[in-house]
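One chain of protein is taken out of this complex; the other chains stay put.
Presenting chain A:
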Amino acid sequence: MSGVSLKGIVKAYGALQVVHGIDLEVQEKEFVVLVGPSGCGKSTTLRMIAGLEEISDGDLTIDGRHVNRVAPKDRDVAMVFQNYALYPHLNVADNIAFGLRIRKESKETIASSVEEVGGILGLTPYLERRPADLSGGQRQRVAMGRAIVRRPKVFLFDEPLSNLDAKLRTQMRAEIKRLHKRLGVTSIYVTHDQVEAMTLADRIVVMHDGRIEQIGSPMELFLNPVNTFVAGFLGSPPMNMVNARIVAGDLGPVAEFGDNKIQLDQVASLQNSVGQDVVLGIRPEFVTVADDTVPHRVSVEVDLIETLGSEALIHASLQGDPFVIRTETVGQMNVLDGISGFTIAPHLIRVFDAKTGVSLPGQAVGQ
């Protein structure tokens, strides 16, 4: 089993601790994405797995073997770097072959491996070219070729698509996904781009300030974020956060904000929470736009409607705070013209504690 296991992994530079005891089990063949804002410790964690940074405390095992003190080359991992890390003086074939040459593989093995990898990545026509003569996407493919050719137990990706333009990024994202399906190698991928995380990952690890906030499948994290940080980080546009107070209603607890009231009786833990301040997490996609004719709607003031084609983003304000709604446009243009609020199914609202930002228990949304 070539999984990766992190137990209480700590990274400290002198007195400054940047990664505070991370626990993570990556299963064999799994594609795990570490995501978080800049400085959250995700790259440092990846570099500790690669062996480029010393592990200050905790245990790292790869394929069941304790590797804290094992040199990077003996960990059997391959890493793809953000700026490709290609050798400018070597052509594509030699760049791909570099790792094999270092390991003194036979000439025949090297030649056939380079040919095979070139074929997989569509680099065959460029094998003789130098990196300077390649486009960004091609360079990134060479960088992946260098990782693939060694047939490592684990692939480590450190923001490999950050240097590419948006279109190429989408394309390479799909290629990485296909490659992972084809090769089935355990992969750990670091990015700050939540779209990359959502599309690539079997499981996402959201990190913040050197700690793991939540681990789960993309949909699990999207639907059931454990706190406001995860809720705000995943999804584009991010989840709307509305401050509210729980009051008693005829049928159970009701969230009250301004003149609006939303029935929240399905959240079991709210039954005894009358008077509690909460934050309502409302996904821009989960609301239904409403005009003046709809009763029980939550009123918003519309500032701007961005039409993106099949859908539109409605930038509005709710009690003075920005509130974004994402809605389909087809057959709805008339409604959009007269929009004055929205309705939402109560079970799609996520309720967080206003003080701690933690999701209140008992409100899992099924996928």
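In the analysis below, a contact is a pair of C-beta atoms (placed from the backbone, for glycine too) under 8 Å apart; a residue touches a chain by one contact, two chains touch by 3 or more; residues count from 1.
What we mean here is this: contacts and distances are computed from a predicted model.
Asker: Looking at UniProt, which of "FAD-dependent oxidoreductase", "Acyl carrier protein", "Sugar ABC transporter permease" or "Assimilatory nitrate reductase electron transfer subunit" names the chain we cannot see?
Answerer: Choosing among "FAD-dependent oxidoreductase", "Acyl carrier protein", "Sugar ABC transporter permease" or "Assimilatory nitrate reductase electron transfer subunit", the correct UniProt name is "Sugar ABC transporter permease".
Asker: Of the residues listed, A:R150, A:R283 or A:R350, which one is in contact with the missing chain?
Answerer: A:R150
Asker: Would you mind spotting which of A:L34, A:I62, A:M79 or A:A197 touches the chain that isn't drawn?
Answerer: Residue touching the absent chain, from the options given: A:M79.
Asker: Hey, which chain A residues sit against the chain that's not shown?
Answerer: 50-52, 72-74, 77-79, 81-83, 85, 87-90, 98-99, 102-103, 146, 150
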